[in-house]
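One protein chain is absent from this view; the other protein chains keep their places.
Letters A, B and C mark the chains in the order given here, with residues in each chain numbered from 1 onward.
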Amino acid sequence: MTIEGRADAARRRLRLGQVGGGQGAFIGTVHRIASRIDDRFELVAGCFSSTPDRAKASAADLGVASDRAYGSFAEMAKAEAARDDGIDAVSIVTPNHVHFEAAKAFLEAGIDVICDKPMTTTVADAEALVDLVGRTGRVFVLTHNYTGYPLVRQMRAMVEAGEVGPVRVVQAEYAQDWLTTALEGTGQKQAAWRTDPKQSGPAGATGDIATHAMNLAAFVTGLTLEGVLADLTTFVPGRPLDDNGNILLRFEGGARGMLWASQVAPGNENTLRLRVYGEKGGLEWAQENPNELHYTPFGEPRRLLTRGGNGTGEAAGRVTRLPPGHPEGYLEGFANVYSDAAELIAARIEGREPDPGARLAPTVQDGLEGVRFIAAAIESSKQGGTWVRPA
Amino acid sequence: MTIEGRADAARRRLRLGQVGGGQGAFIGTVHRIASRIDDRFELVAGCFSSTPDRAKASAADLGVASDRAYGSFAEMAKAEAARDDGIDAVSIVTPNHVHFEAAKAFLEAGIDVICDKPMTTTVADAEALVDLVGRTGRVFVLTHNYTGYPLVRQMRAMVEAGEVGPVRVVQAEYAQDWLTTALEGTGQKQAAWRTDPKQSGPAGATGDIATHAMNLAAFVTGLTLEGVLADLTTFVPGRPLDDNGNILLRFEGGARGMLWASQVAPGNENTLRLRVYGEKGGLEWAQENPNELHYTPFGEPRRLLTRGGNGTGEAAGRVTRLPPGHPEGYLEGFANVYSDAAELIAARIEGREPDPGARLAPTVQDGLEGVRFIAAAIESSKQGGTWVRPA
Amino acid sequence: MTIEGRADAARRRLRLGQVGGGQGAFIGTVHRIASRIDDRFELVAGCFSSTPDRAKASAADLGVASDRAYGSFAEMAKAEAARDDGIDAVSIVTPNHVHFEAAKAFLEAGIDVICDKPMTTTVADAEALVDLVGRTGRVFVLTHNYTGYPLVRQMRAMVEAGEVGPVRVVQAEYAQDWLTTALEGTGQKQAAWRTDPKQSGPAGATGDIATHAMNLAAFVTGLTLEGVLADLTTFVPGRPLDDNGNILLRFEGGARGMLWASQVAPGNENTLRLRVYGEKGGLEWAQENPNELHYTPFGEPRRLLTRGGNGTGEAAGRVTRLPPGHPEGYLEGFANVYSDAAELIAARIEGREPDPGARLAPTVQDGLEGVRFIAAAIESSKQGGTWVRPA
Partner (left out) sequence: MTIEGRADAARRRLRLGQVGGGQGAFIGTVHRIASRIDDRFELVAGCFSSTPDRAKASAADLGVASDRAYGSFAEMAKAEAARDDGIDAVSIVTPNHVHFEAAKAFLEAGIDVICDKPMTTTVADAEALVDLVGRTGRVFVLTHNYTGYPLVRQMRAMVEAGEVGPVRVVQAEYAQDWLTTALEGTGQKQAAWRTDPKQSGPAGATGDIATHAMNLAAFVTGLTLEGVLADLTTFVPGRPLDDNGNILLRFEGGARGMLWASQVAPGNENTLRLRVYGEKGGLEWAQENPNELHYTPFGEPRRLLTRGGNGTGEAAGRVTRLPPGHPEGYLEGFANVYSDAAELIAARIEGREPDPGARLAPTVQDGLEGVRFIAAAIESSKQGGTWVRPA
């Protein structure tokens, strides 16, 4: 039982700052654990909350020195850029509406950015970020964390190698049930901001989870989206954003797809699932048991590929820490995106080429495509269901 | 471990004839086994093939007297209607294009009909059959056999009883892989007629399997289809009919759905799956392991309901033959439709009310709705994806 | 989607009688359905109950002529043997303690026997039956029905062909929960006789289900049992027979095994499971979803073999009725044993060699081995857990 793939890093840890993720937040903790797993980052600064007291208290909790606990991201970007031991990178984990301004501030201060999704709330902002990343030459990594799962990397490599032949059909879905009732009315913080257009942007389930499923489908298949036809619905009375989306997809080259995203499907916790069918074979994977991938070469028995197991290749092995049968999960997949980001950032700092595998980390361009997909879905649905090309 | 539900029938066996299903056919054998399982039918006549020699040979194989092996269904309907010991019912198991004329002949001869799906190849023919059944007062049962599975009956009863609350989201799919390549070009008989518009009608996968998934969704939810938006595709070059359909659904009352039907999805044998989500709970069932039903009351753990097991009710128990843990399958589900048909036919003959449970057998009206769904899907797809109301 | 394997039988139906299986019985109905599925038998006589009124009523229910509804098996054997149209075979489906005398009566009358398991309640009786079958030359088939599942036949063929290499480890289990409480005290008929030594013989769970698991293991691996070490327990107070058995196995040639049989394991309905590991690969199969077989060639990904699907061979195909993805279940597996019996009986009557595949039906010798296994397990357990050679 040898470990392939990631091990403890020999190199120095990168200095990391964080915007958002203070007490009571969910995803901030996830980002921090993910940054620690491979020991490539050390959290040294933060603007953990828009509420100053909570920001200070969070910093103390997290072992961040009080002089590096900032009250605003603008102040943080400026101060950290000025320090000799300033942060190498910032992790932006706020509600969606803050992503753009925060990312802009750090990029302009010359600091690499790791940002949660969806990247921005408007296509214009997303395009501006693409432009800014190009101009500054900074690293920008978007935490479409599901792309970090080893068997997702495996699927991508298999499609690329032609093992399923040209792709014909893509079935993607991300179903949850936590918003089946008006949880936002109870003061639950996660529900509150995610269903609030001011913080979440114009999309509900579509921005929160459909965008993950869409990104996953594109990451694995390499296909370019040509058209989106959406029927978005709000089932919970009084909720201003969609909580269920039924979406048809068309890809360049003729492949067709369906994408279902729902936050009102009782019995589904985080059922993110991708199925890809080509002329020569099929692949099926589900996030809730991410250590298993079903691969059927047409005309042969279905094969179970396990993370780290027989029949998996280098792309997965590179991001695998454990022998097969010892499950890795969500945090390890998230950590793979962080460690890829670390490699890209370290390479930039050191003026060298990164490990090519690290380039699989989601980019600002992926972020733009995600925002375009959201906008196209909303437009299609508003028109009663017409084909809209994301642009 | 008591057996509930069906047991050996005390009453006399009904005399059954069959149209189609001779040597080399698939579904004819299935119908015959299904008719035997509960011992309610005896096969005594048939027009097993449009080829006279094959028809005679098949009759001999099947133990049908040679004077009741007919060369045409018209002859058979006439001759059997004239006999004192003529058939009580006919089972029509031909390719689709024959269904209408054959059903018409027997109904007009006063003989009850059990017919395979899709009922007809045009909406006009389907409407004519509805009319004819009304006028003749004969029993007409359509073998949407999946409705015969005990846990499908269980789902329907649970939705009806409000156990999942008002339905919001329906996800139906039926995926296969056997037509991934141009099997019809090899002379394979099943593939040949199913991909031939002259025998199959205007729809490929949509008529063959989407219609099963649609019927199942309607049977379980009781919802009425309001709109269909379809993106039908033919992936295998040279095939004249669709082999993949991505379909959005809207139901009266606001529920939304998706339906995927594919015959080009490698790794899928007969993946018929239904998921229904309401305000209070969710149901998930898949045909390939039909003895398990997943039921999640919102906010509680997922429960596994097994056929015959704890937590299932009378609707399922009525059509269950074995204790839980002893799997029943496709043939038993099919047999339930046959045995319901037997009850309806016997009741008609005996001039009594049938067991109310038998009324769940799919009707000529279900057949019409199926054909309307197919027509709406084709129209929607031809228009590039617009909402079409089935009518 | 072609059907391989069994289809409607061209030959005449065999005339079948039944001993036991009247109103209120479970397994009698199962045998009757199994006998009908492939249309090889017609039920024409019976001694359905030891209670005369119930015997008559059951005969009427089952469409058996009243003059062939007998009050005792002895009378039935004699009368049927004397008729020109007497039964070709008898199916014995009584509680265990009747098997021996009934089988003896029919064999001595020259009538072929299909008998439920365990074959007898003593080793001496089992040996006597082996002897009698040898002397009379009649067909004797024991309904170890699980050997009739297509994928069980597939496993046996794979082991025989060396696909897993020499077998090292066998893990067999059969767990139920229906006797977790003292169900026999409630008057439930199945529970009552199965926990009563007078009707069931000296073994409880060991005779009822461990013997199935043991037979399955031997059928699949072809190994000969060399030693049994058992720890049998009765958990429900007042129950006179074992309801849980933990058993170690040793086979000739060095393979080792474990067998667990329990009727007090909540959550288990009929969890019959077999796992076989050899030098080159492993096989795993479970009765509750019998259409799937997991096969792992060492060093390669696990493969899912489905009934009728890619990678399965002739031994399974011969007993398969449906295309893959359309599940067959317990009754179809049971029917395979019946149809194999029909072939053996027809061949004997016609004085020809049977289809070699039919010889897989469990024999009187298998019955003897089962009874020896039970006796060895009881002896081992009484001695506090010592190795006992079944003999």
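Following the convention adopted for this analysis, contacts are C-beta pairs under 8 Å (C-beta built on N, C-alpha and C of every residue); 3 or more make two chains touch, one makes a residue touch a chain.
Keep in mind that this is a model prediction, so the values were computed, not measured.
K.L.:
For the chain left off this view, which of A:36, A:97 or A:294 is in contact with it?
P.N.:
Touching the chain that is not displayed is residue A:36.
K.L.:
Among C:171, C:206, C:221 or C:339, which residue is in contact with the omitted chain in the full complex?
P.N.:
C:171
K.L.:
Thinking of the whole complex, not just what is shown, which of A:50, A:270 or A:386 touches the missing chain?
P.N.:
Once the missing chain is taken into account, the touching residue is A:270.
K.L.:
For a quick check of understanding: of B:75, B:160 or B:300, which residue touches the chain that isn't displayed?
P.N.:
Checking each option in B:75, B:160 or B:300, the one touching the absent chain turns out to be B:300.
K.L.:
Pick from A:122, A:190 or A:365: which residue touches the chain that isn't shown?
P.N.:
A:190
K.L.:
Pick out the residues on chain C that sit against the missing chain.
P.N.:
164, 168-169, 171, 177, 180-181, 229, 231, 233, 235, 244, 246, 248, 250, 254, 256-258, 260, 262, 264-268, 275, 277-282, 284, 294-298, 302, 384-387
K.L.:
State which residues belonging to chain A touch the missing partner chain.
P.N.:
1-3, 7-8, 10, 12-13, 26, 29-30, 32-33, 36-39, 60-63, 176, 178, 188-190, 268-271, 287-291, 306, 309, 321-332
K.L.:
Can you name the residues of chain B that touch the chain not displayed here?
P.N.:
295, 299-306, 309-311
Following the convention adopted for this analysis, only the chains that are shown with their structure count from here on.
K.L.:
Would you mind checking which chain's mean C-alpha position lies nearest the centre of all protein C-alpha atoms?
P.N.:
Central by C-alpha mean position: chain B.
K.L.:
Using C-alpha centroids, which chain lies at the maximum separation from chain A?
P.N.:
C
K.L.:
Counting only Cα atoms for the centres, state how far chain A is from chain B in Å.
P.N.:
Averaging C-alpha atoms per chain gives centres 43 Å apart.
K.L.:
Averaged over CA atoms, how far is the centre of chain B from the centre of chain C? Could you give it in whole Å?
P.N.:
Distance between chain centres: 34 Å.
K.L.:
Among the residues of chain C, which are close enough to touch at least two other chains?
P.N.:
Within chain C, residues 306, 309 contact more than one other chain.
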